[in-house]
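Worksheet: one structure, shown below.
Every protein chain except one is present and positioned as in the full complex.
All chains are identified by letter, namely A, B and C, in their written order; residue positions are counted from 1 within each chain.
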Amino acid sequence: MTVTLAQAINRALTDAMAEDDRVLVFGEDVGRLGGVFRVTDGLQSRFGEQRCFDTPLAESGIIGTAIGLAIYGYRPVAEMQFDGFTYPAFEQLVSHLAKLRNRSRGTLTLPVTVRIPYGGGIGAGEHHSESPESYWVHTAGLTVVSPGTPDDGYAMVREAIASDDPVIVMEPKRRYWMKADIELPVTAPPAHEALVRREGTDVTIVCYGPMVRTALDAAEAAEEEGWSLEVLDLRSLSPMDTEAIVASVQRTGRAIVVHEAGRSLGLGAEVAARVQEAAFYHLEAPVLRATGFDTPYPPAKLEGYWLPDVDRILDLVERSLAY
Amino acid sequence: MTVTLAQAINRALTDAMAEDDRVLVFGEDVGRLGGVFRVTDGLQSRFGEQRCFDTPLAESGIIGTAIGLAIYGYRPVAEMQFDGFTYPAFEQLVSHLAKLRNRSRGTLTLPVTVRIPYGGGIGAGEHHSESPESYWVHTAGLTVVSPGTPDDGYAMVREAIASDDPVIVMEPKRRYWMKADIELPVTAPPAHEALVRREGTDVTIVCYGPMVRTALDAAEAAEEEGWSLEVLDLRSLSPMDTEAIVASVQRTGRAIVVHEAGRSLGLGAEVAARVQEAAFYHLEAPVLRATGFDTPYPPAKLEGYWLPDVDRILDLVERSLAY
Amino acid sequence: MVDDLQRAGSGQLDPTSLLPPAEPVHLLDPDGTLHEDPDHPVGLDDAALLELHRTMIITRRVDREAINLQRQGQLGVYASCLGQEAAQVASAWALQDEDWIFPSYRELGAAIVRDVDPADLLHLFRGTWLSDHDPYEHRFALLSIPIGTQALHATGFAMGARFDDNPIVTVVYFGDGGTSEGDPHEAMTFAGVMRAPVVFFVQNNQYAISVPLAKQTAAPTLAHKAIGYGLPGYRCDGNDPLATYAVTRRAVERARAGHGPALIEALTYRMEAHTTSDDPSRYRSDEELEAAALTDPIVRLRNHLRNRDLLDDATERRFEEEAAERAQAVRDAIYDAPHGDPLELFDHVYVAPRADLAAQRDELRAELARREDDDGGAA
Partner (left out) sequence: MVDDLQRAGSGQLDPTSLLPPAEPVHLLDPDGTLHEDPDHPVGLDDAALLELHRTMIITRRVDREAINLQRQGQLGVYASCLGQEAAQVASAWALQDEDWIFPSYRELGAAIVRDVDPADLLHLFRGTWLSDHDPYEHRFALLSIPIGTQALHATGFAMGARFDDNPIVTVVYFGDGGTSEGDPHEAMTFAGVMRAPVVFFVQNNQYAISVPLAKQTAAPTLAHKAIGYGLPGYRCDGNDPLATYAVTRRAVERARAGHGPALIEALTYRMEAHTTSDDPSRYRSDEELEAAALTDPIVRLRNHLRNRDLLDDATERRFEEEAAERAQAVRDAIYDAPHGDPLELFDHVYVAPRADLAAQRDELRAELARREDDDGGAA
C-alpha cells in the first residue's frame, strides 16, 4: 500500500484513539477542517466532538489545558499549527509540561503528545518554516522525536501517545507527501535508537526528520564521486543515541551533521560536542555542520539558498575528506 | 571606591538615563520598589514615573510594548524579574524583538535592552535560578552578553543601551553583591571581545557571567596541584569571540567550558563544536564541559550538588590532562 | 459623553457605560438608505463619500488580482479581504495622516488608504522579501502573521506618543480569533493602565480559519471584553462604511483627546477562503455565504450614492478603470518578479556588523560561486 507521511500519522492517531478512549486530539482547526495539513482528517467525524475538537486560538491555552487533562487522566495529543506558533506556548511547554513530573516528585504523570509540523522547503516563509527543536532539546523533561519516513511517522506517533512522558513529535512538513510502500500498522525500533539508513565507510552523515531524505540523496550523489557515506537517522533528538553516532564515527572517522535549524546551538553543536568527547582518537577530521544560517528564516524565494541541500553536504564531505 | 555589581548596573542605568531622555526603564516592581534586587533603586524618584515605571504583571506585555516604544523612537530598558519568568515573553523576544529589523529589511531599528537576572547559587530554587541563555543564543537577531565583574556590569549595560540592536543582558544574580574597587564610570573593551582574566598554559577554562569568579577560584586551587589554567571570560555569548577561544586553545591544547545551564545544547556544546572545528590539530584532549545536569533546576538545598563548582572543574582538568 | 466614558474606569461613573449598546451601530441599509444618528455623526462631504467608494473598489479589484496571481503560481499564498473592504477602508479613513496603523496580514484595504503600494505587501506572499515598504513613510507597520502580537507593538507605540506629548493615535487590527490570544489581553491591560491612545479594531469576520465565533468565545459580544480593561467597547456593522467610519472616528478622537484607548468590534464576514490554501467548503455552507453576500459593503455605499445621485455611470466606469490599472500595476510588479540577492539575507539581521555572520555570508557566497561554475560547466 502506498502511504504518505501525513496518512501514516493520521492512521496512527486513528488507531490510538480507537484503542484507548482516553486519547484526545485537539488544537486549532483540527476538527471539522481536519487540520491545515489534513493530518487529523476524519477524526472528529469518527470519534465525535469530545474526542477531537477545535480550540480557541491560543497556544498557551492548548498546552496548558492539555496538562490539566493529563492530570485528570486523559492522554492528550495537542497540535501546534506551525513551528513558529509554538512560541506563545513556551512557558507551558518548558516550565510545566517538561517539569511538572519532576516538581511533583513523580506523583504527576503527563502523557501528553505535542505534534509540531516543522521545517521549511514548502515555500511558506517565516513562522511557517522554522526548526525550533533546539529549544525543546535543551529543556530537561521533554522527549523530542522526529520521523524521517512514513513508517516512522506511524510508529513514533503511536509510541509518543503510549509514552507516559510528554513527547514532542517534530513532523517534517515538507515530507508529509512523501510516500512509502508499507502495510499499516507497522512497528519500528523504539525511537531512542538511531538507525543506519544507508551504510558507508568514509563519512557519517548524522541527520533527522526532513534531512534524512536529503542525506540519502547526498549519499547517492556522493557515490559518483567515489565517496561512501553512512547515513544515520537519529530519530530521537532527546534522548540522543550517542552510542550509535559514536559507533558509526568509530568506523568512518568522520562526521557531518545536517539540520535546517540555524547553526549556533543547533543540534549539530551537541552532536559535535559529544562525538569529539567520546571518539576523540577516532576522529580524522572535525565534525562539520551542514545547516541553516544564523539568520531568521528567509523569504520563500530564497529558502533554497538558505536550507542545507545535497550540494552543501557534499561540499562538507569534501572538506572533511581533505583533513 | 567599592562598588557591587548591582550598584554598577544601577549607575549605568542612571548615567544612560541622564544622558539621553529617550532611555526608559520599566518592568515589574522596578519603580517605587527599585526592583526586587534594587538594581533600579532611585531611578523613579530621580527621573519621574514616565521614565521609570512599573508595568502590569505580564512579561509578553513588557517586551511587546518595549518593541512599540522602540519603533516610536525610545530606547527601552526592560527588566524581566527572574530568568524563569522570561518564558511568557518568548514569542515577543524570539519572533519580534529578534526578527523585526530583518523582517523590515532594515527599516525598523529596535534599540531595546532586556535585563535578566539569571542563574543559581542564591538558594532560591526553580524559576528563580535558571540559565536560559541557550534559548537566546540560538535565536538569530539577538545579541546576548553576560558580565562577570562589576566593571563589566557597568560597561555592558551602557553598551547595550547605546546599541541599536536588541541586547539581552544576562546578569548573574549571585554576583550582584560581588565587590570591586573601581571608579565609575569605567570603560571596558567592547563586549564582543572575550578577555583573558588569568593567563595559564595547561588548560583553557572558557566561562562567562557567574562562572568567571568560579573559574578564577578553580585556577587558584589548580595552582596547588601544579596546573596552570587560563581563564577566558567570553563576556558576549552571541556573538561569541571564537577567535579568542581558538587562540587560547592553540596555546594550551585543552579546553573546558563552564556554565550553570544544563549540558545538552548549553553554550558548551557550541564552544566545543567551534573549537574542534577551528583548532582540530591543536587539541590534545576533547573539549570538556563542567555544567549543570540535564535535569530541572534542583531545590535550593541541593543546588550545591547540581551547580558546577571548583571541584567539578578540577575533576575535568584532571581528565583533560590525562589525555 | 467622551468624558463620561473616561471617568467610568476610575469608578466615578456607572461602569456599564463601558458596555457596547445592545445593537451594533448601523447607519446605512443594504439598499442605501441612511439612518442618521446624532451620537454617531458621519461628517463626510460628498467628495469624501465618493473617495471612500473609490478606495473600496480599488481594494476589491487589487484583492482579486492577488488571488489570480496566486492561482497562476505567482504568489505562494494570499489572504483575501473580500467582504471586509468597509471595515478596513472606512476605519483607516477615520485616522489622521500622522496616526499609525498596525495591521494583521489581511489589511489590504487599510494599506491602500495609506498609499502603500499593494505590490510591496504582496512581496511577502510571493516570498521575494518579508516586507517591502517603509513603515515610517506610510505610518503603516509591517504585516503581522503571529496572531495578535502586534497589539502590543501598537500599544507601546501609543505609550511613546503619550510620553512624547504627540497627539497621534494608533489603530491595531486583529480578528475575532485573535481575541483569544494572550497578547491582545496584555495589550488592552497595558493600554488601559497607561491610558495609551490606541484603538483596538477587531474585525469579527465570524471565522478563525475554520473555527466559528461560537467556538472561539462565550462572550456575549467581543465588545464586551473592553470593560474588563476599563475601555469602552463599541460595536458597529462592519459592512456599513458610514457606521464604521463614525464609530472609529469617535474612538480615535477620544483617544487623541487624552481619554484613553477603546475597543471596536466591527461585524463583517470573510467572503473568501481564509487564504488561497484553504478549503472553506469543509466548514461552511453555500447558504451561509449567499446570505452574507447580501450585506456587501460596496453595493451598499454604491446604492446610497446612486440614490443621492452622487454617482453616475461615467464616474463608476472611471473608478473601475482606475482599479483595473492599479491591479495591472500590481501584476506588472509581481509577475515573475525575480528573487532578491540571497546575500542580503545577512544584511538586516543586526545593525552592528558581526564576524560570525560575515563568515557565513562568505560561505554562501562561495556556494553561489560554485553553483555558477557548475551551471557554467553544465552549459
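Heads up, the rule we're going with is that a residue touches a chain if its C-beta (ideal position, glycine included) is under 8 Å from a C-beta of that chain, and two chains touch if they have at least 3 such contacts.
Just so it is clear, the model here is predicted, and its values are computed rather than measured.
Asks: For the full complex, can you list every visible chain touched by the one that's not shown?
Replies: Visible chains that the missing one touches: A, B, C.
Asks: Taking the entire complex into account, which one of C:116, C:193 or C:251 touches the absent chain?
Replies: Considering all chains, including the one not shown, the answer is C:193.
Asks: Check the options A:45, A:104, A:187 or A:201 and report the residue that touches the missing chain.
Replies: Counting the whole complex, the residue in contact with the absent chain is A:104.
Asks: Touching the missing chain, which residues of subunit A?
Replies: With respect to the unshown chain, the touching residues of subunit A are 24, 50, 55-56, 58, 60-61, 63-74, 76, 88, 91-92, 95-96, 100-109, 140-141, 143, 163-165, 192, 239-240, 242-243.
Asks: At which residues does subunit C meet the chain that is not included here?
Replies: 8-11, 15-16, 18-19, 180-183, 185-186, 189, 192-193, 195, 214-221, 224-231, 260
Asks: At which residues does subunit B meet the chain that is not included here?
Replies: 28-29, 31-34, 36, 54, 56-58, 60-61, 84-85, 87-88, 123-128, 263-264, 293-296, 298-303, 305-306, 311-312, 315
One rule holds for everything that comes next: only the chains that are shown with their structure count from here on.
Asks: Quick check for the class: compute each chain's Cα centroid; which one is farthest from the centroid of subunit A?
Replies: Farthest by centroid: C.
Asks: Averaging over Cα atoms per chain, report the distance between subunit A and subunit B in Å.
Replies: Computed from C-alpha means, the inter-chain centre distance equals 30 Å.
Asks: Using mean CA coordinates as chain centres, what's the subunit A-subunit C distance in Å?
Replies: 36
Asks: Can you compute the centre-to-centre distance for subunit B and subunit C, using the mean CA position of each chain? Integer Å is fine.
Replies: Chain centroid spacing, subunit B to subunit C, equals 40 Å.
Asks: Specify, in ascending order, the residues of subunit B that touch 2 or more different other chains.
Replies: 60, 88, 91, 95, 102-103, 140-141, 240
Asks: Hunt down the residues of subunit C that sit against at least two other chains at once, touch-wise.
Replies: 129-130, 146, 182-183, 349, 356-357
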